[in-house]
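What follows is a single structure, and I will ask about it in a moment.
Apart from one protein chain that is not included, each protein chain of the complex appears where it belongs.
Naming follows writing order (A, B and C), and every chain is counted from residue 1.
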Amino acid sequence: MSTQQQEPETQEAPEDPEMKGAESPQQRRLKEKEQGLADEESVDESDLEGETVHIKVFRYDPEVEDKQEPRFDDFHVPFEKGMTVLDAVMYARDEYDSSLTFRHSCRQAVCGSDAFFVNGTQRLGCKTQISDLEQPVRIEPLPHQEVVKDLVVDMDHFYDQMHAVEPYFQQEDLPEGDLEEQRQSRENREKVKMSTRCIWCAACMSSCNIAAGDNEYLGPAAINKAYRFAMDEREDEEIKEHRLRILEQEHGVWRCQTQFSCTEVCPKDIPLTEHIQELKREAVKKNLKFW
Amino acid sequence: MYEHDVIVVGAGGAGLRAAIAAHEAGADTAIVSKLHPVRSHTGAAEGGINAALREGDDWELHAYDTMKGSDYLGDAPAVETLAQDAPDETITLEHWGMPFSREEDGRVSQRPFGGLSFPRTTYAGAETGHHLLHVMYEQVVKRGIQVYDEWYVMNLATTDEPDPNDRRCHGIVAYDVQSGEIEGFKANQGVVLATGGPGQAFDHTTNAVSCTGDGHAMAYRAGAPLEDMEFIQFHPTSLPSTGVLISEGVRGEGGILYNEDGERFMFEYGYANNDGELASRDVVARAELTEVAEGRGVNDEYVHLDMRHLGEERIIDRLENILHLAEDFEGVDGLVEPMPVKPGQHYAMGGIEVDENGQTCIQGLYAAGECACVSVHGANRLGGNALPELIVFGKRAGRHAAGEDLGEPQIRTGYDDDVEDEEGVDLPVEPGEAGLDTTGGVAADGGVTADAEGALERAVERERERVDALMRKDDGIQHAEIRSKLQNAMTDYVNVFRTGDGIRKALSIIRECREQYQDVYVDDPSRTFNTDLQQTYETRNLIDVAETIALGALVRNEFRGAHWRQENQIRDDENWLKHTLISWDEGEPSVFYRPVILEGEEKTYEPKERSY
Amino acid sequence: MSQSYNRGLIEDFGRWKEFSAGMWAWIFHKFTGWMLIGYLFTHIAVLSTAIGAAQGETVEVFAEDLPNVEGTGLTEVDIYTATLGGLEGLFIVRLLEVGLLAVAVFHILNGLRLLMVDLGIGLEAQDKSFYASLILTGIITVASVPTFMMGVGF
Partner (left out) sequence: MAERYSSFAPGGTAWLLQRITAAFLVVVLAFHFFQLHFVNHAAEVTFAGTEVRMSNLGYFLTMVLFLIAGAFHGINGVYNALVNQGLEGTPKKVVLAVLTIAGVGLVVQGIWVALAMSGMIYQ
């Protein structure tokens, strides 16, 4: 395959640096706006082979009169190779409507700010190629969380649940002496590795029907966080038992009904259900010991 | 109004470490951050933390490597502090449960990294920064340190004595993004800025959207000089559409760079003797841009990084995460196509001028992390040296702010007798506010030196007015337009290749941006989560920061570390073993220089030729 | 803080088309579980006629009407046999029984699937095992129709 022949479909030829000064940003913006509108009209007639993407974005703002009643806004965004859902909403915001609001930061799936409900699934905007989606692309805030504005949801409850599992290392008995680290076997690190990758995006929590129904349920992310510590051999047995006691409370691991949707949506591919199940077994084992 | 002893602005690695240290020193500490802590950009760091932990290694070697890497623009006391404290701090992270990669015997793993004489980069998989950030946030939760997350800090509340060295910082003004409320935060002992890098000054960067140099700009306008801002590290392999970093690992394993004509340009055009793709970051970055400039770039924008010949097995084994990155962020399958790459802004070596204790020339104002310049990285940062900087100097700043005695610093700050004034540069336009509206400047309303409450009240009042003005206005220009113009100017003219004329052009455009900013308005009328307003603020900060980068680049007429000048392509130790400092005098930047400190505790670091 | 918007459960179920395998499995398992416990109550109620039967209670029925009674014409049988026979003679009851079988078979198969999941076995195949449960339920149900429908109504 020739490497030179790709992407004839790129809509906008990359601008020549010299040209940029010549055309004022204002003109460019207007032109692009026009283009956006023009495409809007023609989008249905011809399959534009991905020249613009049609996105429908959920809008709500408690303070702005015509946004108090939630609605969907349509935007037509010029497609570029490699465009992600986040790129598309950023484009819509910067070029069409600066009040379009969403969280985002890293653009590389590490900050966990931009989990949205895209075409019916929880996904990270920055990690989702728009070309993989069916159009129009429907972008909504995460379900089961209160909407603050547009795509921004209230994360407080999620954070509360994360904090509820005492998400911090509690080993007090540390090796003495200069530069002495605690030893950990490779196998053990491997065991907790996936669980440490969580970026707190809340996609899992939003996909779980149990978490939706039971507000007190710790939820997959928090349980996974607890797993990360409970399985870490650097903490003593008693601490592990203490952790299991937190997890085996009524709204802890037992609430999980193994729906697997958390595992399916997790952008970091953490085997959440597996971790939760393992903790259930651990808790049972611990209780059996006392009988 | 809120009140705490120590207020830390920013919750990346540096901010969290500072907060923990201040808290441990007994101060009532709070963190104010525009992002929830775990969203900070520290989470993106992949490589690792340099620390001399092992037999055969030694902090002095680390200091030596760092000094050499900095192209002798690092200050020895800072460099030595970094090298001395990094091992302990790294072990502390381990004691806090950080999941470092492990050796067979259960000890933490270390790996070799560019520019290091010993494999001392301590890592946790390919996501060291993520773990560092999360472990530190866990400790903050454990200690119950108060976090005001999604509060955007707008400005500092500083007294307004004419000489910045006499000023004192009493707190900050912040805006609750969720509710739109603007509040003062009084800091009884100190304010620590840990706001991260200014990468968004460039169009193409590996930095997050939140890296807007807010701390730089706030400190700068309050009177603390910015140091060595011209030194910007560009990474040669970032994805064109997002700036996501493709690590050096690909080239390390044997990945090849091709231009549009399918030529292996690193060899064919003789950019780097025989190192080819493995030449140092700046060399490769310049080569790529030369290809593009000479019309051999793919789509006139980027080059290709090809790893297909390595074979599927080897790629999946060693570079699997690269496949995911290319697929997820660029829509390219690295097994069947070459990956598009181009240089992207990556790291700012310069920042707010501070001493080893993190203190600026303004009493009670501290800075740590990427926004500060101690300076340990000098003209070029070694990979794996930023994370130890966060924990070492974050901790020192926190402790000092909380009132601990860390001894007399050897690094001087602020304008004093030691400095050398810039005699006059040929500028196309007046930089700085220069007669434009100076809202936001510290000494804007002149007059009485205020006490703590007074300074705070006045600062809050000023931000309220500023927000009202921005919101009231309903036409004009929107910040996004100014921002993209600024970013393009920086990428076009203050990028890897720098010429006097180009930089002057950039300065003119920055000036235009400033003028346009006079006319900026916020379209979104809502007080709830108004990111439009927040970004409008950030754009203002970017203008100030971009200007210092350009100014620094213009005055430094030599080639040192990451800074290349066409007019003088050699390292000029005779004239330039000194830091560039730019301070904001009543709305006008003034440039001065301070000599580098090459005398360490026991030895002096003699500048040596940098060889590739 | 300013108010926020809660989309509630109704809208939630508007998204049923987007549910994943695990979610459907959960919903079906719930549904079948409730059917089964409902049936258990009814079943015990019906079987309670055995108490009467044991005490000698009888009724007169036409033997032809009851599949479980031999002979012809008006016959005296115990109330248990009469009730069961009466029910079994109804087409609708047979149909419901097939339904019950389907429900029970699915609940059993998916229950086994869940038990495996609890033991941490075959988690990667959780969606496939759900589809397998569905298909097997279908097959078993269809296969047992002849037995269940034997001698009724037609």
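Following the convention adopted for this analysis, contacts are C-beta pairs under 8 Å (C-beta built on N, C-alpha and C of every residue); 3 or more make two chains touch, one makes a residue touch a chain.
Fair warning: this is a prediction, and the values are worked out from it, not measured in the lab.
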Item to complete: Mind giving the shown chains that are in contact with the missing chain?
Response: A, C
Discussion item. Which parts of chain A face the unshown chain closely enough to count as touching?
Written reply: 163-164, 166, 210, 213-217, 245-246, 248-250, 252, 254-255, 257, 280, 283-284, 287
Item to complete: Touching the hidden chain in the full complex, which residues of chain C are there? Just list them.
Response: 30, 33-34, 36-37, 40-41, 44, 47-48, 50-51, 53-56, 67-69, 77-78, 80-81, 84-85, 88-89, 97, 101, 104, 108, 111-112, 114-115, 118, 144, 147-148, 150-152
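Just so it is clear, only the chains that are shown with their structure count from here on.
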Response to the item:
Chain centres from averaged Cα atoms put chain B and chain C apart, in whole Å, by 66
Discussion item. I'd like to verify one number: the distance from the centre of chain A to the centre of chain C, where each centre is the average of its C-alpha atoms, in whole angstrom.
Written reply: 41
Practice prompt. List, in ascending order, every residue of chain C touching at least 2 other chains.
Written response: 2
Fill in: Where chain A touches two or more other chains, by residue
62-63, 148
Discussion item. Looking at the complex, which residues from chain C come into contact with chain A?
Written reply: 2-7, 9, 12, 15, 17-18, 20-23, 25-26, 114, 117-120, 123, 126-127
Worksheet entry | chain C contact footprint on chain A (complex, rising order) | 60, 62-63, 70, 120-121, 143-144, 146-148, 154, 209, 212-213, 257-261, 264, 271, 273-274, 277-278, 280-281
Fill in: chain A-touching residues of chain B, taken from the complex the two chains share
35-36, 38-41, 43-44, 53, 87-88, 91, 94-97, 99-108, 125, 127, 129-131, 134-135, 138-139, 141-142, 178, 208-210, 239-245, 258, 260, 262, 298-301, 304, 306, 325, 327-332, 336-338, 477-482, 484-485, 488, 492, 509, 522-532
